[in-house]
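For this view, one protein chain was removed and the others were kept in their places.
After this line comes chain A, so read on.
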Amino acid sequence: MSESSLRLVWVYPDLLSTYGDQGNALVVERRATQRRVPVTRVDVRSDQPVPTSGDIYLIGGGEDRPQRLAAERLRRDGGLNRAVANGAIVFSVCAGYQILGHEFINDLGRPEPGLGLLDVVSTRGEGERCVGDVLADIDPQLGLPPLTGFENHQGITHLGRTARPLARLRVGKGNGTGDGTEGAFNDTVFGTYMHGPVMARNPHIADLLIKLALDVNALPPVDDQWYDALRAERIAAAVQPA
């Protein structure tokens, strides 16, 4: 990973970009550029090989059938697993989060193998979809302010021993297990159910990924006034729904 530039890889926008997932790529790009870090963004379609030389990989949310197709193609390609073995950072959302685990339930109702990059297993909930604003406290180890997001899913994700919960819920369903956890991470691989998109509401997560990629402890400050205003509004809405 080079010191002065960032290779950002957006995995399979043709399949996994249903919930404004491009937003996470745009926020990472913008906040790196504001720090004068040049960004090369590579959007990889599902009929193209996943490059192994990226610094940050983003993988988004999608519907049930494209999720299965994405898992099949990522397993066959192997590029994302090789990139992680090389130390790359992966941030995944919703359907993408489930794909990073050992297994999820596909659109045909059958268990579908994931990539095994996170020690999680996902199933499908029986009840209503989890839809609404979420508020959670991020693992103190990451040193980030509270997580705000919008969840819109029916998944249930169980964490294994080597996956740490990304956050502890104050409001919302998160992993859907009823144990108060939301998302998971292990070293440089992250997963969450949060849309919004999550980086727009939590720009410090984008900054964390940039810092990890550049191997620096701090970044120059940028003007966060609109992010702060949005965060305050959505945190209030989560605590006291309209």
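Rule of thumb we're sticking to: a contact is a pair of C-beta atoms (placed from the backbone, for glycine too) under 8 Å apart; a residue touches a chain by one contact, two chains touch by 3 or more; residues count from 1.
In this section, contacts and distances are computed from a predicted model.
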item: Per UniProt, the name of the complex member that is left out, chosen from "Ferredoxin", "NADH-quinone oxidoreductase subunit K", "Lipid II isoglutaminyl synthase (glutamine-hydrolyzing) subunit MurT" or "Electron transfer flavoprotein subunit beta"; value: "Lipid II isoglutaminyl synthase (glutamine-hydrolyzing) subunit MurT"
item: Selected residue (touches chain absent from view) among A:V39, A:A200 or A:A238; value: A:A200
item: Sole residue of A:S5, A:Q22 or A:N186 that reaches the chain not shown, by the stated touch rule; value: A:Q22
item: Hidden partner interface residues of chain A, rising order; value: 13-15, 17-23, 26-27, 30, 45-47, 63-66, 69, 129, 131-132, 150, 152, 195-197, 200-201, 226-227, 229-230, 233-234
